[in-house]
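See structure below.
All protein chains but one are shown in place.
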Amino acid sequence: MTDGADTPSLVCLIALPLAGAVAAFLWPRRAPAVGLGVAGLLWIPVLGLLIRLVSQGEQQYELGGWAVPLGIALRADGLSVFLVLMVTLVGGAVSGYATGYFGGVCWGSSFSSLPPAEDGEDGRDGGQAHERAGFWPLWLFLWAALNALLLSRDLFNLYVTLELLGLSAVALVALADAPVALGAAMRYLLVSLLGSLAFLLGVALVYAGYGTLDLPMLKAALGGPVAPVGPVALGLMTAGLLMKTALFPLHFWLPPAHANAPAPVSALLSALVVKASFYLLLRLWFEVFAGVATSGAMRFLGVLGAVAVLWGSYQALRQPRLKLLVAYSTVAQLGYLFLLFPLSSAAAGGFTAWAGGLYFVLAHACAKAVMFLSAGSLMRAAGHDRLADLGRRCARCR
Amino acid sequence: MTATTLYALAGIALFGLGLHALIVRAHLVARILALNVMGAGVFMFLIAVAARNETPDPVPHALVLTGIVVAVSATALALVLALRVQAVRGRAGLAEEESPDA
Partner (left out) sequence: MIPALDILLIVALLWLARQALVARDLFKGVVLFIAFGLLLALAWVRLRAPDIALAEAAIGSGLTGALFLSTLGRLRRMEREAGQAEPPPEDGRRGGWTGGFLTAAGTVLVTALLGWAVWALPAGAPGLGDAVQARLGESGVSHRVTAVLLNFRAYDTLLEVGVLLVAIVAVWAVARADFPFVTRNAEAGSVPPQQTALVNLLVPVMLVVAGYLLWIGATAPGGAFQAGAVLGGAGVLLLLSRPHWAVLPERRWMRTGLAAGLLVFLGVGLALVIAGRRLLEYPAGWAGALILLIEAAVTLSIGLTLTLLFLGGRPAAGDPAPTMTHTNQQP
């Protein structure tokens, strides 16, 4: 493991979007430019980190110069950097789309002459300035939170990143100021806060039992005598993260929230935000608590995933609206991710399961982002997203 | 049993009380209140843990101070959202029909 004090790419990955968020808040008119600038500049530390990871192995950065467990360390291993790359890729693409979407210039003036959505279901009827006002600072805060979460190895720090992530995600959903979207945002917020509190109590139990918040140190401490506090803390944190990842049957909040948000937000939530809590589950179950997690529990998560695949797909087929269909497909795809738990612990094929699982995470992030962005453009063109009428309306647009 | 253990258990009890109210209450303000009580329970547990030592452990204290500020931020956002929900639908509750597969 190398300490990255001389190349602060780890810090830049978090500080850059954070500084961008403040700038976007201070100069709202320049916010889209700030957003695009951050999206472009972030490639420098990302690629720098990738090169160092390949040449020197795992990277570590002790914040404030304090060694763990007193201080907080950032760490980057293959899994973290893979996901950071994914966030930079998808985040950059969505940022580009968002400049047009919220600016209302890129898709031709012909659309603006179309009548607004008659039922206001999509919440985009004249609320554009409102959406634009909050989008850029909130999205940049969300980006900083994603990177911070992927690089942190400190349990309490992870809680703070989860809250930063959750609050900005909820606010982004609420930008679509329609009644359905507000209800969905409220439900999302309650679930998100409950999940965070469960996670925080788990963190508190860990500190009470093992006296550390650092994940590698906790892993070492868990090798000692077994106390009930270990499994119970893992259970609490898992319950909180499952709510945020929307694994069946805790998925109820996801379809309304993802389907009613503005299109770029739907893309970010489905492609990236749910993956963050899933990543944390992987980190906890396979790395830190590997000795505590039983194969029975892994199988249980796998079964829930399998049910999610069936239920999500069935519901997706029944939806009358395009964005709801796409959102339910996310529920199903998240189910596939949880098949990783039983598969990777199987004696043979553990590596294949991991490779397949991570490839699936990336594929879903790209596909689902594009799916929601396309749905957003279709909705702009047609003024609604009812599947039954979309074909006719779009034929007229041509 | 020591006083700190009792406080730690009381913290867990507060968490449970809040959890129950969060599930059974329908009014959004009551549910946000329930989340605050749950948070207070977690904080009480952490401070009780800190008080096990001769001189209290400052790390949980710092964590709780951070937690209190996060809690008030979340509460402020939740209450404003609740008001918007009331404004657009005439009542501060979430309808069951919003979950399309429920």
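Note that the chains are named A and B in the order they appear, and that numbering of residues resets to 1 at the start of each chain.
Throughout what follows, contacts are C-beta pairs under 8 Å (C-beta built on N, C-alpha and C of every residue); 3 or more make two chains touch, one makes a residue touch a chain.
Computed from a predicted model, the values in this text were never measured in an experiment.
S.K.: Considering all chains of the complex, which shown ones does the missing chain contact?
M.R.: When the entire complex is considered, the left-out chain reaches A, B.
S.K.: Looking at A:229, A:250, A:303 or A:362, which residue reaches the missing chain?
M.R.: Result: among the candidates, A:229 touches the missing chain.
S.K.: Specify the residue from the set A:37, A:69, A:216 or A:356 that touches the hidden chain.
M.R.: Hidden-chain contact among the options goes to A:69.
S.K.: Which residues does chain B use to touch the chain missing from this display?
M.R.: Spelled out for chain B, the touching residues are 1-10, 12-21, 23-27, 29-30, 32-34, 36-37, 40, 43-45, 47-53, 55-66, 68-77, 79-84, 86-93, 96.
S.K.: Which chain A residues touch the hidden chain?
M.R.: 5, 8, 11, 15, 18-19, 21-22, 25-26, 61-66, 69-72, 126-130, 133-134, 137-138, 141, 144-145, 148, 156-157, 160-161, 163-164, 167-168, 170-171, 174-175, 177, 179, 201, 205, 207-212, 225, 227-229, 232-233, 236
Everything that follows uses one rule, which is that only the chains that are shown with their structure count from here on.
S.K.: Could you work out how far the Cα centre of chain A sits from that of chain B, in whole Å?
M.R.: 23
S.K.: Show me the residue ranges of chain A that touch chain B in the complex, using the header's touch definition.
M.R.: On the chain A side, the touching residues are 156, 160, 163, 167, 170-171, 174, 177-180, 182-187, 189-190, 193-194, 197, 200-201, 204, 207-208, 213, 252-253, 255-256, 311, 315, 319, 324, 328.
S.K.: Mind listing the chain B positions that touch chain A in their complex?
M.R.: Touch residues, chain B against chain A: 8, 15, 19, 22, 28, 31, 35, 38-39, 41-42, 45-46, 49, 59-60, 63, 66-67, 70, 73-74, 77-78, 81-82, 84-85, 88-89, 94-95, 98-102.
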